[in-house]
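The next block holds one structure in the form of structure tokens; read it before the comments.
Every protein chain but one is kept in place in this view of the complex.
Right, chain A next:
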Amino acid sequence: MAPNVIAHDDLEDDIDYSDIEAKYQVEYDEGLDNVVVVDGVPVIDESKAEKLLARVAKEFSKKGAPVKVDNMIIPWDEKTGKSRGFIVVEFKSPEDAAYAIGVMHGHPFDSKHRFSLNRFTDIERYANLDETYVEPEPEPYVQKEHLRSWLADPQGRDQYATYRGDEVEIHWHGKPSQCEVAHNRLNWTDLYVSWSPLGTYLASLHRPGVRLWGGASWSGLQRFAHPLVRLLDFSPNENYLVTWSHDPIVVPEGAQQGPQFFSPEDEGNNIAVWDIKTGNLLRTFPSVYPEGEDASKKQQLQWPALKWSPDDKYVARVTPGQQISVYELPSMGLVDKKSIKIEGVIDVEWCPLGDKDKEEEAKFAAGKSNKKPRENMLAYWTPEVANQPARVTLLQFPSRTILRQKNLFNVSECKLYWQNQGDFLCVKVDRHTKTKKSIFCNLEIFMVREKDYPVEVVELKDTVTDFSWEPKGERFAIVSTSDPNFGNPGPGITLKTDVSFYALERGKGDFKLLRSLPNRTSNTIRWSPKGRHVVLATVGSTTKSELEFWDLDFHHDDTGKREAHKDEWGSGIQHLGTGDHYAVTDAEWDPSGRYLATSASAWRHTIENGYAIWDFRGQELEKHILDRFKQFLWRPRPRTLLTKEQQRHIRRNLKEYSRQFDEEDAAEESNISAELIAQRKRLVDEWNAWRLHCKEELGTERGVVKKLKEPQEEEEEKEEIEVWIDEVIEQIEEELLE
């Protein structure tokens, strides 16, 4: 029966007992984690042992880490008969041991002795450590990707990011032939994506925190662990990042610790400030809500909650109604250790740095100029309280000198708009009449570059819904409305608005109406980042979606000289074109000011989501209707590195440059069309081959030549006959002429 036995053995081998073994495995008590070695105990002989242990136990229980005398062991030196100066203490659990280490480490036992506590396992580990010094292997230098590589694109294209469904795509945008997807990734973000202000980083938001990406390969660069982060804000020079989460920070036990992570002190806060380069957490703040709102109202968070100075040196935080706290970077310490107490303060805005300021600063920093650059400036406003009028203040910082203050009456709301070069500050003041029934609007414009900061006032009868400075310009545009529906929005209601352009009249130094465009529905002004061109859009409406493209210097050529207005005031304003992007929700210029992108985001509605790109004249270049399209973002560009002279030189020789580009274009076009023609030819050939094949088959199927082909041939013959007749007539005429 030998074979049988063998079979039986095999069977036994096959049975896998591992699961049962795992289940009934005896769990060894392997934890030495609850054992602590207390060093720095007086050296004693055996007679004093009991006394000492009692004393030590007392010390421990005083600090809330009780131990029993039985659980303490004194190791003895057998030669001398004395203790070795340390004892071993066993706690109930590793947690108790950890607590004891926390409270007892460094505890003074008496004047000579001070406890130092270590885990038994640690001592074991360190005792076994290899003592020989090993030269650490120097990490090979890894060339990091250039974070601004996209600027070196030979065709000078811009990039944009789109977020659709779960997919984020980075596109190149240039001439039609050069548009392509640079990178795409599924589930790149959980909420949305955001560019840093100079375009270096792309931020994605996830449940655990924020992640920054960059470089040509879009590798992950930095992580900021802020769980459930919802909002983020970069500092203007991309050195710092502010994140916000609705849920207060919780640091669970055993959470990772380190400079990049929240510590228990941060618990309960919502706002975190991070250093982008190191990834370190700088400071956290609780979020503040405007006071005086009743709790039932949904509290609106002001975002960005922290206002960065344009040079990244300071960040201001407003505690509404009380104070402005300005913190210094990178230490995030309160400047001069005190906040600026301003009763009732609501909003603060830093004065942006103009190109001039930046140059001056660079010069000063390089020691080329003694002229100190302009100090940072901030503007804030306080509402009317009791008998005090509302007040707008310009404050210099860090010297804290008040430069200008203006009192205002009957104010219901103020908004501060800095021109992007820091030349002007416009305060849009919503004022109510004495009866408080109707609201009208004043624009108080501070001339920041002029002596004593004169204030120019533009009074308007209507309510201003949107205000926008021309970048680098002395003009602004406003949208105003006197529509009775204003203030009670309803579905299907599109407000009637007027759009007006104002410009600084050089000689007189006041702002004068350039032109007014009545009876519009536009509610959004988008200036081209280079100025001059402006788009008026009707966004967020279900019935209207018009885009109007305007040029404010139509008579000027591109030489760059903005001549004094020789011609009539306001005559340079020219309507270039009108577009329509149904259900548009956003409009954004590209950084070069050549293209405008409009998008209909699925976050707002689900009708015809997608995006379109227009040129500055209002010609639609591309349009994509995509389900679940969410976000369109141009990648910002940093400031140009060319000096003023170089820019001027380019402008002067624009014709030469453009010729070069024209040639390139022509070459490209013929190239592309050749490719396209080849592709089409291939398709046509395929089709024709298939058709011929079909016809042959049809012929064999029917056994006769296809009927349908014949009439066509006949037609062709007929045409030929007609031509013949023509020629005959001509001949006759010739004969007559002879």
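To be clear about the criterion, a residue touches a chain if its C-beta (ideal position, glycine included) is under 8 Å from a C-beta of that chain, and two chains touch if they have at least 3 such contacts; residues count from 1.
We take it that contacts and distances are computed from a predicted model.
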Chain left out of the displayed complex - its UniProt protein name, from "Ubiquinone biosynthesis protein", "small monomeric GTPase", "Eukaryotic translation initiation factor 3 subunit I" or "GRIM-19": "Eukaryotic translation initiation factor 3 subunit I"
Absent-chain interface as seen on chain A, which is shown: 543, 582, 607-608, 625, 677, 680-681, 683-684, 687-688, 690-692, 694-695, 697-698, 701-702, 706, 708-709, 712
